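Note that one protein chain of the assembly has been removed; the remaining protein chains are unaltered in position.
As written, the chains take the letters A, B and C, and residue 1 is the first residue of each chain.
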């Protein structure tokens, strides 16, 4: 029994390291060509309304304060660099913080929708992470759901006077988690299980991602808290 | 102390930067490295404590061949401190206090030992009043000062500085150089890359001339700067003082190291001249 | 050309930086501004084309008192070009071509006019081969060159440069200074802030000495650097060449501007000496 447990633990570790070590860049994004054409169109259609709302708010903001264009470009570049950097994490391997949680709290969720999708476009066109056809699906999970969850939790925490530290941690943690749940859902819908259908498929994808994403989400939560602490203190 | 032997290095998907560079930094000396921008100085420095690994060629530290194992690296990086060009991109911690402690944290030191070293650095660099300041509130001069302190707190055996005097005014440079001289006197070898040849002439014991990924000349500053024609080949020029001296005494192959020395030599020449003219008369 | 009259400026929630500064930059001259870091040089520059508005005191441009209305500002900013210290903080466009066009576009220029000015700048600065390069592939020296080109394409009447030579090597400095001299010869007034006094001595027509928010001294470099005692009061020191000359001829109040001039003067002195000694004999 004990040996069995050790073996299972080791297996888990191996899976964890292979995922976080080499391909965590892909773990959050569905790669180019992975989704069938029907779902490609579907997710683009889901994404576009959010994008248009985000665009409108962005245009309004930049018309009122033209100098903000510069600031938004700067923070967009910052978000992209963060997402592309291998930030050292707990295990010594690296995580790719999405920075979406932090951005949503700082700039509001609608601006983040546009910026998030722009960052995704950058990842596709500069790094070949994600893709153009899957941009719709990725943007829904990372640039729409992520920021909205983060911002929602942030507002909730502010309303109920939950300690700021915890609010920020959970905002980042859950936005990360929500992103991966949505990604799993997207994959499950596109590739239903032969016997168990969409539901079983979702359980599979979510289960696999959980191994890598829960530690990553915790790391990102901690990271965001550290950054937030620095920001609010100095 | 630090020895590089036929080091070649090419950046991944980039140009070849070090092309068979050999260098020997002797222990306890003040060394200067001169050369054009883009000749590979910064890359050389990144090899000095194992941040980059040469494609071929060996690097010896204190006679020991470096093997890039984790433990070796850790020790090596503690003993070679590098102050990079841009202080904006070197200070990592949000507070001056944390910045000083940053290097110490990774040496596996006891808390008491760490505190002691911190105290010492605070006194030496006069940082006590800054301790709780955020780093981004400091001026450029102060930041440069802090980068030096943050390296020196680890007590390295070799201190490498990349253009420490750029953007500083005369007063700040004076203070900086004085501090570096103190550090050198306390037993640390110093290697500085700079474009200020007059400073090199006055300060350095040994000058390395770098050109296109190789050390093409080395020697005492007087020797190096006397070879004007060779330097011209690499379009490097000479210190102002050297060209002044050349104007005064075209046939003297020596170069005075600073204005003081020039004054003394002049007096000697005058005396000889006087004696000669007396004889003539 | 540019005249400041008793200008006071305090940063919002910050220290008072300009304390009754008066300055007159005459048209068509090469001007240099020296002073310690933190004495307010950069703040002064920000007043030179209306980026900051003085708390009190007036600024005149071509004899006209500036009123900080939108139209005046636009014209003023076109006529005063500023090259800041760090090129990374000045270049906004990712392509060299777009960077050059950026300033022109914002002047509300027609396409044909823009093209013409662009072509001129491309030839003058030899940028044709870089045209399709992204800015991030340029080296620091090239970036500095580009910032200068991007300002000069707008054809300003006064060019202000903040420490243009820092981090550059000798060759790059030579090229840069040559280009600035060309620009000056073509009719642009130039104002440079720098810590390199030997460069000031050789290059400038007028030196402004700044200390603690005021212009405390001005004049030709020979005059300014001859007043060693006063400069010492502000802890500024003198150029190396000045101290060399002082050593050679302690009673001569003049200072040669460069080694060439020193050589000539030396010859003259020798001749006089010869004549004197001949007389003595």
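Going forward, a residue touches a chain if its C-beta (ideal position, glycine included) is under 8 Å from a C-beta of that chain, and two chains touch if they have at least 3 such contacts.
Heads up, the rule we're going with is that contacts and distances are computed from a predicted model.
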Hidden chain of the complex, named as in its UniProt record, picked from "Dihydroorotate dehydrogenase electron transfer subunit", "Cobalt/nickel transport system permease protein", "Cytochrome (Ubi)quinol oxidase subunit III" or "Phosphoribosylformylglycinamidine synthase subunit PurQ": "Cobalt/nickel transport system permease protein"
Chain not shown, touching residues in subunit C: 46, 49, 51, 70, 73-74, 77-78, 81-82, 84, 86, 88-95, 97-98, 100-103, 105-107, 118, 131-137, 150-151, 154
Subunit A residues that touch the omitted chain in the full complex: 18-19, 22-23, 26, 31-37, 40, 55, 58-59, 62, 66-67, 69-78, 80-82, 84-90, 92, 97, 99, 114, 118, 121-122, 124-128, 131-133, 191, 193-196, 200-201, 203-205, 208, 219, 222-223, 226-227, 230-231
Where the missing chain touches subunit B, by residue: 12-14, 46, 49, 51, 74, 77-78, 81-82, 84, 86, 88-94, 102-103, 105-107, 136, 150-151, 154
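Just so it is clear, only the chains that are shown with their structure count from here on.
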Centroid spacing, where centroids are CA-atom means, of subunit A and subunit B in whole angstrom: 45
Whole-Å gap between the CA centroids of subunit A and subunit C: 49
Subunit C-touching residues of subunit B, taken from the complex the two chains share: 35-38, 85, 139-141, 163, 166-172, 195, 197-198, 235-237, 240-241, 243-244, 247-248, 259, 262-263, 266, 277, 281
